[in-house]
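Every protein chain of the complex appears in place save one, which is left out.
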Amino acid sequence: MFPAQITYHRAGSVAEAVQLLSSNEGAKLLAGGHSLLPLMKLRLAAPAVLVDIGRIEALKGVSASGGGITIGALTTHAEIASSDLVKQHAPVLAEAAALVGDPAVRNRGTIGGSVSHADPASDQPTVLTALGATFNVTGQGGDRSIAAGDFATGLLENALEENEVLTSISVPSVPSGAGSAYVKFPHPASRYAVVGAAAVVAVSGGTCSSASVVVGGVETTPARASSVEAALAGSDLGDAALDAAAAAVGGDLNGDPMGDVFASAEYRRAMAAVYVRRALGAAASRAG
Amino acid sequence: MTVPVEITINGKACAGDVEERQLLVHFIRENAGLTGTKVGCDTSQCGTCTVQLDGVSAKACTVLTVQASGSSVTTIEGISDGVDLHPLQEAFWNNHGLQCGFCTPGMIMAANELLRNNPSPTREEIRHGLEGNICRCTGYQNIVSAVEDAAKAMGGR
Partner (left out) sequence: MTTRIFGSGIRRREDPRLITGRASYTDDIKLPGTLHAAILRSPYAHANIKAVDASGAAGQPGVVAVYTGEDTDGVLNGLPCAWLIPGSDLKTPAHPAIAKDKVRYVGDAVAVVVAESRYQAEDALEHIAVDYEPLDVVVSPKAAAQDGAPQLHEDVPNNIAFTWALAGGDTDAAFADAAVTVSDTITLPRLIANPMEPRSALAQWSAASGELTLWNTTQNPHIARFVTCVVTGVPEHKIRVIAPEVGGGFGSKIPFYADEAITAFCSMKLGVPVKWTETRSENYLITTQGRDHIEEVEMAATSDGVITGLRTTVYAGMGGYLSTAAPGVPTILHGLMYSGPYNIPNISGTVYGVFNNGAPVDAYRGAGRPEATMLLERMVDLVAAAVGQDPAEVRRKNLIPKFENGHDVATGITYDSGDYESALDSCLSAAGYEALRAEQAQARAEGRCVGVGVSSYVEICGLGPSQVAGAVGFQGGLWESAIIRFYPTGKANVMVGSSPHGQGEETTFAQIVAGELGVDVDDVEVIHGDTDTTPMGWGTYGSRTTAVSGAAITVAARKIKEKSRALAAHLLEAAPEDIEYEDGRFYVRGSPDQHKTIQDIALMANVAWNMPEGMEPGLEASAFYDPPNFTYPFGAHVAVVEVDPETGHIDLQRYVAVDDCGVQINPMIVEGQVHGGVVQGVGPALWEGAVYDDDGQLVTGSMLDYALPRADLLPDIEVSSNSTPSPHHPLGVKGIGEAGTIASTPTVYNAVMDALRPLGVTRVDMPLTPEKVWRAINDARNGG
């Protein structure tokens, strides 16, 4: 409840943030603070320097961009949940944003902060991976883009260089006729996902033309369910096909299974199949 | 190290020199002397510290004072003068929506935003809207009734 001493800088621009990160060894970015401050309060994190990017207007808001939308890193979960652009182009993202934490957390917590924290129990990394989003970052070496699926590199670890700032996320539109869904098993205390399953299912001529399925909460990073996707492709998306596809998720979960006192690794794996099935059912029903 | 900050709390400018690590809830309670905002946990779960920060509800234990410098904050002391009650306060009183009262300021502040976003919520929607606020006394039922009642009282406002 009482963070250790810090030095605080409020950055006026992305360039200033990058400069501050570069000139302060071990500095941490602070956006909404809803991932970092809880750790600091328990003194599980004690960064000497915080660079607050929370007031940089350029990092806020959702805009349409060729074939999709671009979401500023500082856009809050509440803004995403209620954004017409998001609902139009990537409704599953709005659906997931409404399930993050609680209303006050959604008001302050940002999508950039959430994904940078790289907590596999977060909702948005799972959904963004399923949507094939791209993370746009700026650092001393200039700008670059990182695929959503490559961003989290381990438990609470991301692909950012020390001086890089995540500025925005580009999300391609869910193709017309495709259905998408995010189904979550929330921890009853923390509200983080014990298991979260995101599915985007495209239909063409009555059969599944492509599918993107990702599971969060089970492994240290969002897990792409390639076997499920393969099983869906070309199927009629009937109950039997969805049952069979969901059952295949076990083959996709061979990494580092996570478990805790509330939900063991074995249980999470079993629930992955159940929640993937439910996500597929919801996505398929919305497709077409 | 201390730094100067200025936060408008309940319409009044509150300036001070604070440690950069200070949490906003401590500024509100210690520097501004407004102890209606409570500290009930240390993991951003309980919601007893809920205030309005630049117009939306926020958990003041999960914001640094320096982050909020230049912002405006409304606390439980700011939604009424303590005599002419806010409809939510009146409804919590009428519906026995509190027992020990410790969660109540945060609960009312959370409910206030809930009703701003959804002026006539169902009981189910109220229950979901209060998912970030823990009460250990009431079982929530009379809180839900209070918010429902306040929604009716505030209709058309």
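Chains here go by letter, A and B, matching the order in which they are written, and residues are numbered from 1 within each.
Keep this in mind: contacts are C-beta pairs under 8 Å (C-beta built on N, C-alpha and C of every residue); 3 or more make two chains touch, one makes a residue touch a chain.
Source: prediction; values computed, not measured.
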item	value
Absent-chain contact - pick from B:Ser57, B:Ser71 or B:Thr138	B:Thr138
Residue among A:Ala231, A:Met271 or A:Ala284 that touches the chain left out of view	A:Met271
Touching the absent chain when the full complex is considered, from B:Gln52, B:Thr75 or B:Asn112	B:Thr75
Touch list for chain B against the chain that is not drawn	19, 21-22, 29, 33-43, 45-46, 48, 75-77, 80, 82, 85, 89, 92-94, 96, 98-105, 108, 123, 126-128, 130-131, 133-144
Positions on chain A where the hidden chain makes contact	1-5, 42-43, 185, 187-190, 260-264, 267, 270-271, 274
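We take it that only the chains that are shown with their structure count from here on.
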item	value
Of all residues in chain A, those that touch chain B in their complex	1-8, 10, 30, 33-34, 37-38, 40-42, 50, 52, 54, 78, 101-105, 107-108, 189-191
Partner chain A, residues of chain B touching it in the complex	1, 3, 19-21, 23, 39, 42-45, 47, 50, 53, 56-59, 61-64, 66-67, 110, 113-114, 129, 131-133
